[in-house]
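The complex appears here without one of its protein chains, the remainder shown in place.
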Amino acid sequence: MHIMEGFLPAAHAVAWSCVAVPFVAAGAWKLKKIVVERPEARLQLAAAGGFAFVLSALKLPSVTGSCSHPTGTGLGAVLFGPSVMALLGSIVLLFQALLLAHGGLTTLGANIVSMAVVGPWVAYGLWRASTALGLPMAVGIALAATLGDLATYVVTSAQLALAFPDPVSGFVGAFGKFAGIFALTQVPLAIAEGLVTVVVINALVGR
Amino acid sequence: MSLAIDRLAQSSRWRRRSTTEKAVLALGLLALALALPPWPGAVLVLLVTWTAALAGARIGWRDWLRLVAAPLGFALTGAAALAVEIGPDGVALARDGGRAALSVILRAAAALSCLLLLAVTTPAPDLVRGARRLGLSPEITEMALLIWRFLFLLLESAIAIRHAQEARLGWRGFRRSIRSLGLLVALLLPRALDRARRLETGLAARGFDGSLPMLSPRQTVSTYFIAATLGLQAAVLGVGLWWS
Amino acid sequence: MVELSLEACGLVFSWPGGGRALDGLDLAVRRGRRLAVLGPNGAGKSTLLLHLNGTLRPEAGEVRVDGAAPGYGRAALAGWRKRVGLVMQDPDDQVFAATVAEDVSFGPLNLGLSEAEAAMRVAEALDALGIADLAERATHHLSFGQKKRVAIAGALAMRPEVLLLDEPLAGLDHRGGMLLQGVLARLAEAGTTLVLTTHDVDLAYAFADEVALFSNGRTLRQGEAAAVLGDRALTEAAGLETPLLLELGVRDRAEALARFGRR
Partner (left out) sequence: MVELSLEACGLVFSWPGGGRALDGLDLAVRRGRRLAVLGPNGAGKSTLLLHLNGTLRPEAGEVRVDGAAPGYGRAALAGWRKRVGLVMQDPDDQVFAATVAEDVSFGPLNLGLSEAEAAMRVAEALDALGIADLAERATHHLSFGQKKRVAIAGALAMRPEVLLLDEPLAGLDHRGGMLLQGVLARLAEAGTTLVLTTHDVDLAYAFADEVALFSNGRTLRQGEAAAVLGDRALTEAAGLETPLLLELGVRDRAEALARFGRR
């Protein structure tokens, strides 16, 4: 879930950008390393980035909002490791802001943290855990996609609650409000994304 | 799935203005939108950005309104949360009568207009090249430009696949849509990787050794435009501070 | 009397920030006939086909199916697309399932047919295209020509009354092109109305009953193939040449087809 341009107060926008910087820098460092070892990986990484963008632009059926990152970046995370996805995800988020007006420049930092860092890491961690536990691949991947989406949405709600604490009940109350309102759109989205991912995996395995 | 913004940016009257000019204008206003109190700061910024977009860059007003309206869903749902309070007696209307919600909507609308002003006048690769001139590492900017290229290639495929699926009655109801989308993604992923492989072959024939050197167009910056922009922004800042 | 099966009246369509793709376009598709929409690349032929099956919605003008505008509601579109099938130019974009049979069954299953009925439709469509032996093959191992025929089978399995084909012979070599022409001729004889777009005047002349000359988003002229293509001023206005076959004085359909084949 993208926080739109200008929705966060200036101080929060700056603070989240500072939080995002080390992850993006680590991703850039990792990218340099990968490219030195395998020059051809540059084109594959770029293709993965373009793929992640396209997924985010495809509207999911019967749900407001669009398919979010974990399928794209989660997949990249499995192929190239999650740290480099922080950089690719940031580039994709920048293009989403500039091409689709999804998210924004001042909210880029906050969106990077929720969608290019937390989402992919949760998806990646769950995928690794489920393979370690010997779960069927489709189950593991559907779990990773769904919970990666939900993690993103929880982080976004927390970011909004920090920015706009409830005058009476503070952060907790505000988190409840944002999580509650956005649950209407984000929970079905996460489930749909999990289902789509199962179809994708089955189709890919069937090939 | 329309990329109206890109088409507008490529054909806008400000297409050939230097990136510096457009970035100073839009990003400066964006900073003001965020820093000044929404009344009257955001209103002034709205006024300036809309004038610049509609009268300066000559963006069609229908196209412009459609773009501004698109993210409104988020603004309204988000602001709805601000218009209520959770107290010991449950949910109640906020005591400020929604003033906080209104000011957030105003600020977001102003900031969004700044973003759109930049986006509909400046194709994203121009901004990436600008970032490179400012010292962003070539690995990152080359990656961004490559992603840009792949994004359009893959988007074109995705749209065509979706049209083909619709022609055969996919995308009708939840279950069929999930299946159609899944098949689409499963077709697109190997194609993305295949495109990367084929591009590698194609570029190898042109001496590709890992880096992607390119000659970027040089732009001349109009000091007049920059001076006028800075003057305007100073005026917005002055009025915004004085009023509040 | 020949009935109108599909009709486009004054279609206008433009891409945001771009020029007009369709600029008051008229077209009449008569039942049971073969119509070639002929024009140079970029004239908007593909955009037109996407209007004829309801994928794109015109800014002005309307598309009529059997004399009435079907509307763009979900149910109306389903009925429309059941009757008007579309085969796009690049088969890679329309063959999306893992095996040929699975792919061809996509449409029939979406029509709500039972698995058994769908399987029958699949067998029938593969038969019509002469690719029954490919049924169990993995789609990503097919050659371009095979994939093209699978894409047509996918549309055919829905038993459309009208079949729209975008540049059906593009990318095929001599042998592949001849094979596909044979298939299309059999479909036409079996009563399917065919609309194909092409920039090849000889193909249009040899294959179509009627030709619509397309230029800059409008129909310059629609009429009998020989009459339209024989008008040199007209073809030149559309940026096309006169068919070599017509120049050679080949006026007979059977001879034209045979000579086109030898080209």
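Labels for the chains are A, B and C, by order of writing; each one numbers its residues from 1.
The rule is simple: a residue touches a chain if its C-beta (ideal position, glycine included) is under 8 Å from a C-beta of that chain, and two chains touch if they have at least 3 such contacts.
Source: prediction; values computed, not measured.
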Counting the whole assembly, list the visible chains that the omitted chain makes contact with. B, C
Given B:13, B:133 or B:198, the correct residue touching the omitted chain is B:198
Contacting the left-out chain in the complete assembly, out of C:11, C:87, C:172 or C:211: C:172
Touching the left-out chain: which of B:28, B:41, B:71 or B:123? B:123
Tell me which stretches of chain C touch the chain missing from the display. 40-42, 143-145, 170-176, 199, 201-202, 239-242, 244, 247, 262-263
Please output the residues of chain B touching the missing chain, sorted low to high. 6-7, 10, 123, 125, 145-146, 148-149, 152-153, 195, 198-199, 201-209, 212-217
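Please note the rule applied: only the chains that are shown with their structure count from here on.
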Chain at the geometric heart of the assembly (C-alpha centres): B
If I average the CA coordinates per chain, which chain comes out farthest from chain A? C
Using Cα averages as centroids, what's the distance between chain B and chain C in whole Å? 38
Distance from chain C to chain A - Cα centre to Cα centre, in angstrom: 41
Multi-chain contact residues (two or more partners), chain A: 203, 207
So which bits of chain C are touching at least two other chains? 97, 140
